[in-house]
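A single structure is presented below for examination.
For this view, one protein chain was removed and the others were kept in their places.
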Amino acid sequence: MRMTLAELARRLDAELVGNGAREVDGVCPLDQAGPSQLSFLHNPRYAAEAVASRAGALLVREVGELGEHNLLVTPHPYLAFARALAIFHPVEQPPAGVHPSAVVAWDADIAPSATIGPLVAIGSHSSVGAGSVVGAGTVIGAQVTVGADCLIHPRVVIEDGCSVGDRCILHAGTVIGSDGYGFATVEGLHHKVPQVGAVVVEDDVELGANVCVDRGTLGDTRIGRGTKVDNLVQVAHNVQVGEHCLLVAQVGISGSTTLGHHTVMAGQSGAAGHLSIGAGVQVSAKAAVFKDLPDGAFVSGVPARPHREWMEAAARVARLGGLVDRVAALERRLDEHGRRLAPEPPERS
Amino acid sequence: MRMTLAELARRLDAELVGNGAREVDGVCPLDQAGPSQLSFLHNPRYAAEAVASRAGALLVREVGELGEHNLLVTPHPYLAFARALAIFHPVEQPPAGVHPSAVVAWDADIAPSATIGPLVAIGSHSSVGAGSVVGAGTVIGAQVTVGADCLIHPRVVIEDGCSVGDRCILHAGTVIGSDGYGFATVEGLHHKVPQVGAVVVEDDVELGANVCVDRGTLGDTRIGRGTKVDNLVQVAHNVQVGEHCLLVAQVGISGSTTLGHHTVMAGQSGAAGHLSIGAGVQVSAKAAVFKDLPDGAFVSGVPARPHREWMEAAARVARLGGLVDRVAALERRLDEHGRRLAPEPPERS
Partner (left out) sequence: MRMTLAELARRLDAELVGNGAREVDGVCPLDQAGPSQLSFLHNPRYAAEAVASRAGALLVREVGELGEHNLLVTPHPYLAFARALAIFHPVEQPPAGVHPSAVVAWDADIAPSATIGPLVAIGSHSSVGAGSVVGAGTVIGAQVTVGADCLIHPRVVIEDGCSVGDRCILHAGTVIGSDGYGFATVEGLHHKVPQVGAVVVEDDVELGANVCVDRGTLGDTRIGRGTKVDNLVQVAHNVQVGEHCLLVAQVGISGSTTLGHHTVMAGQSGAAGHLSIGAGVQVSAKAAVFKDLPDGAFVSGVPARPHREWMEAAARVARLGGLVDRVAALERRLDEHGRRLAPEPPERS
């Protein structure tokens, strides 16, 4: 696909500065883009690369030093970049219908515009909404609701009774509605606690590959609207993840913990169970949250504490060698003073 | 389903204190239960909520302050809660038989009372015991044994030669019998060491979603009877997990390590290879075990050390700022002493 900069500016709601008749046919990083490609500058750190770029046009926030280039000026160049990618790489909607190799319960309700791929299994009383695509090998249990315009990649599992909102994206290997990890231990035997709740995935959620979201014990585990979850994340039973959160790869959240909206847990971090973690919280990579956190907290470390405290403690530990030396020097000096003080009293008396 | 408290008490082996004719139809948390629901108090922390609860009846350990309520008194209220859940949410056994879309080797031995779901593949010389259910899309290799009354969720993989005991529950996406990670590195090339052992999952084991249990190099990797494993756990080749252990989400155990019975590894903790970890050991969340541990050890941190030591070290690090200040104060005082001592000798001589 080729498109003039004038047309592209119109579609991206950007202001064109330069030659509107120039055509581009794709998007590339600053250092790889050629004259027929669009590139973008959203981080001022790369300003010099932008100046030097051979790109046919640049998405930028302001004209600045880049007057020599064709520019598409927009307050959000990175969002415009995402939109430009979608323009140059349109996703082909597969043909609607149920593949003959799929096994769909007779009483399942599949929208006529939905696509059910090969070797999919869908259980009784489940529904798949208009425009949704279910990839090959996915298993949807009984009484599951999948909304409209979802993209479910191959080999996802959605267990009985769970629901997925509209415009959700579920990546391959993800499991929604596995049993929560609950046992009543009596005399050394772990008796299973039935997990009779379900999982509710709200609208506009994206779950990465091989993610696990356990069903609730009594009520539902919930992933809030607009939340984006990376690969290999674990969400335990009864967890309530707020709206527009970001859970980066390999995060683990223990049972019954609540996250407010717009909270971010960085890669490989974790949270203990039964915690209340506020809105807009940032948990650093590898950190482990063991206590409730107020809105806007920024924490690091194991156990997690305010990021600044953690940084200071880390710096002090790094300087511990110096402190040890200072204490040893003090001991030597005091020994010396002692030697100078010690003999005197008898002389004076 | 509705049931009188008298009948429920009988089925839960509990002592009824109150109105045996009262009917309940479900189980709810203390704060949500209404007059037609059962709730439970197993943690004294929630005693006040129990007093205030509107529940039709409470499962409790002793009558205490709760004399106004209908009570079912039992030494193990949480276990009784689990049983009550099973009573009010009976699991429907799916009809026995092999789904026509399943691909089952002609010489596989499927019990007549077993259920083989849609799009399942079962290899040669494998067997599935009486009453076991194999979910949609699961793949069972050749010469695999699955015992009786197992529940295998969709899209599990059990590779060739592995065995699963009776009454096991395997959640979706779990892989049993992937190759162990073993290589002979010569001149920078990693040559694969064939992994010719298998995996033995003993009776009453539960494995969470997307768990990995590698096959042994020569002998078998083993998960002991009654052990419960949470989601996304990694068990490497030749590991021997004892009976009735708990491995919480995202735990990793490296090759050839042995765990005694009733050992607990909390979330995101790990153990290095070739270790002997005793019985009844507790490994804290995020800890990393690099040394053998005796029975009953309770360890935390990276590297893991006795929990108390770890707590003390953490407290000392938190107070490091104060120690630095104290050392600086000492230096100032000693400088002053020095000034007072230094000029004197010449005056005296």
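Going by the order they are written in, the chains are A and B; count residues from 1 in each one.
In this section, a residue touches a chain if its C-beta (ideal position, glycine included) is under 8 Å from a C-beta of that chain, and two chains touch if they have at least 3 such contacts.
Small disclaimer: the values here were computed from a predicted structure and weren't measured.
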Which of A:P154, A:G273 or A:P306 contacts the chain that the document leaves out
A:P154
Out of A:V51, A:A148 or A:I169, only one touches the absent chain, namely A:I169
Interface with the undisplayed chain - residues on subunit B:
101, 103, 119, 121, 137, 139, 141, 155, 157, 159, 173, 175, 178-179, 181-184, 186, 188-194, 196, 210, 212, 214, 218-219, 232, 234, 236, 250, 252, 254, 268, 270, 272, 288, 290, 302-303, 312-313, 316-317, 320, 323, 326-327, 330, 333-334, 337, 340-341
Contacts of subunit A with the missing chain: which residues?
27-29, 32, 76, 78-79, 81-82, 85-86, 88-89, 91, 99, 101, 117-119, 135-137, 153-155, 169, 171-173, 206, 208-210, 226, 228, 230-232, 244, 246, 248-250, 262, 267-268, 285-286, 301-302, 314, 317-318, 320-321, 323-324, 327, 330-331, 334, 337-338, 341, 345
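The definition used in the following text is that only the chains that are shown with their structure count from here on.
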Any idea how many Å lie between the Cα centroids of subunit A and subunit B?
25
